[in-house]
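The complex is shown incomplete by one protein chain, all other protein chains being positioned as in the whole.
Chain naming follows the written order as A and B, and within any one chain the residues start at number 1.
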Amino acid sequence: MSGARDAILGRVERAVRTGRIPSAPPHDRDEDGGTRADGDARRGAPDSARLQERFVLEARALGVETYVEPTAAAVCDRLRTLIAGLRVLAWNPDGLPYDCGSIVDGALLGSSPRADQARAEVGITACHGAIAETGSLALVAGPGCSPTVSLLPPFHVALVRPEDLHERFIDFVTARADALAQSSNCTFVTGPSRTADIELSLTIGVHGPGRVAIVIGP
Amino acid sequence: MIAQLFPTCLVNEFHPAVGMSVARVLERLGCSVVVPEGLTCCGQPAFNAGFHDEARRVARHTLRVLTATDGPIVVPSGSCSDMLVHQYVELFRADAPAADAARGVAARCREFSQFVAERGGAPASMKTPARVAYHPSCHLMRGLGVRREPLEIIASIGAQSVAFDEQEECCGFGGLFSIKNADISASMMDRKLTAILASGAERLVSCDLGCLLHLEGGLRRRGAAIKVQHLAELVDEALE
Partner (left out) sequence: MSGGFAQRAREALGNQQLHIALDRTTAQLVVRRAAGLASLEDADRVRDRARASKMQLLHTLADSLRAFEARLVENGARVHWAETAADANRIIVEIATKAGVRRVAKSKSMASEQTHVNGAFERAGIGVVETDLGEYIVQLAGDRPSHIIMPIVHMTREQVGRVMAQRLAVPYSDDTQTLARYARAQLREEFLQADMGLTGANFGVVENGAICLVTNEGNARMVTTLPRVYVVLMGIEKLVPTMADLDRFLKLLARSATGQKLTAYTTLVRGPRRSGDDSGPDQMHVVLLDNGRSKILAGETAEILGCIRCGACLNACPVYRSVGGHAYGDVYPGPVGSIVTPGIRGLAPFAELPSASSLCGACREVCPVRLDIPRMLLALRHEAVEHTRQPAALRMGLTLFARVASRPRLYRAATAVVRRVLRSRARDGWIRRAPGMASGWTRFRDLKAPAAETFETAWRRRAAGRTS
C-alpha cells in the first residue's frame, strides 16, 4: 500500500526536523562510511596457530566438544566414533572435507523427507567459517547445505579446516560477502542450544542441538 | 581565595551545622567564605516534577544572585550541584542570555568533596578512627562523576571506609519521589539500610543531605543507633 509507505516516510522526514536526536561526535563516526571495523588499522595478519588455539579455547568454554586431529584419517576416525550407532543426517558428502564423505554414504540428506530428517540423531556439517573470538561456526545455507542438518537432530558434529578460521565476525562477513549475498540464510552457531528462562537455571538443548562437537583437521 | 558558599535549602532549613562545617573546612583550606545574600533554592523540586516555568522562575533568581559574585561556588550537595552544572543550561535552552549565565555559573560550581579534593585534600586527622559507611549519592556519582574524592577524603583523615552490599545503588530518596512513590522509596531505603547495618559500620556518611535525612529517618524508625553525618561534618570533626 504505497499510501502507508508515503505516510510513514513523510512523517519520518518531518519528525527529524523537530525531534531531539543527539548528534554523533565526528570522531565516533566512521571515516569512510562505516565499512571499516574497529581496530582495523592496528591489526596485522593473525597467526594461524594462535587463531586455532583461541577458537578451541572459546568453543570449549561454551561446552562444545572440540577435537584437534593431526591427519585426515584421524578426522574420519573421530567422526566414525562420534556417530557410531546413530541415525545420521548430513550435508551433501561432496561438501564434507577430509574425505569424510564416504562415512555418510546412505545417510539422510537435507533433501530427504522432513519427517525422516526430524528423526535423525546426529547432524554432520562442515562450515563456511569458524570465528575464533567467539568460538562460533558460520553455516551458510545453500544446495547441499541445509540448515536442518545443524538444527533438527539433538547432536551436531561440525568439521572445520584451519583455512575456515577467521579472527572476528567482521573478518568473516567481509571475506565471504559474496557467498553471503548468494544465500538466503547464514547462522552463526555459538555453542549448544540453551535457555535460562525458568528461574535463570540453565538448561542445555531446547530446540536446537544440546550436544555440539567440532573436529578440526590439519 | 574567596569561595562562595551556596548552602542549599535543605542545609539551610534542616541542618545548618553542615553549612558551618563546610565553612570551617573551607577556611582551613585558606578560603575566605562568603554566603551570597538572598539565596533560596536551586529549583530542582519544580524541575524534577516537570514544572519548567516554575523552575525557571526560581533558577533566574538564583542565577541573578550567583552571577553577581566571583570565584568558585561551593555546594554541599551532589544533587543541587548537578542541577546548577547540568540542568540549568537545559532549562534555559530557549533563552540565550540566561543560558550563557547558566554556563558561567556551571563552570564555577564545585560540589564540596570535589572542591576539597581540588584544593589538595582535607587538612585533618581523626583522633579516634571511625568505621564509616559511605553512601555515594546518585547525582554526585553518576551525574557529576565524583566517585573517588569522598572516599579519598575519608581515608586521608584517618577514617576507615567500610564497604557494604550494593553500595552504589540508589537509596530511594529522589526528592519528591520519596513522597510521590513512598512505597517504592521505602523499599529501596530498606535494602540500603539492611546492607549498611550488616556492614558493621559505626557511621553513615554521604555528601547529600536529602539522602541522609531519608536514611536517618529510616534508621530511627528501625530503632538503629548508627551515627549519620554529612562528609563536611566528618571532616570538620577531624579538624579539631
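Assorted remarks:
We adopt the following convention: a contact is a pair of C-beta atoms (placed from the backbone, for glycine too) under 8 Å apart; a residue touches a chain by one contact, two chains touch by 3 or more.
Keep in mind that what you see is a predicted model, and the values were worked out from it rather than measured.
Remark: the omitted chain is touched by one listed residue; of B:F92, B:F115, B:Y134 or B:F173 this is B:F173. In the full complex, chain A touches the omitted chain through residues 1, 4-5, 7-9, 11-16, 18-25, 28-30, 33-39, 58, 109-111, 114-115, 118, 133-134, 136, 141-144, 146-148, 151, 168-170, 173-174, 177, 180-201, 203, 205-209.
Residues touching the missing chain, restricted to chain B, are 7, 9, 11-16, 18-20, 23, 35, 37-41, 43, 45-55, 57-58, 60-61, 90, 138-139, 142-143, 168-170, 172-175, 177-189, 191, 213-214, 216-218, 220-221 (touch as defined at the top).
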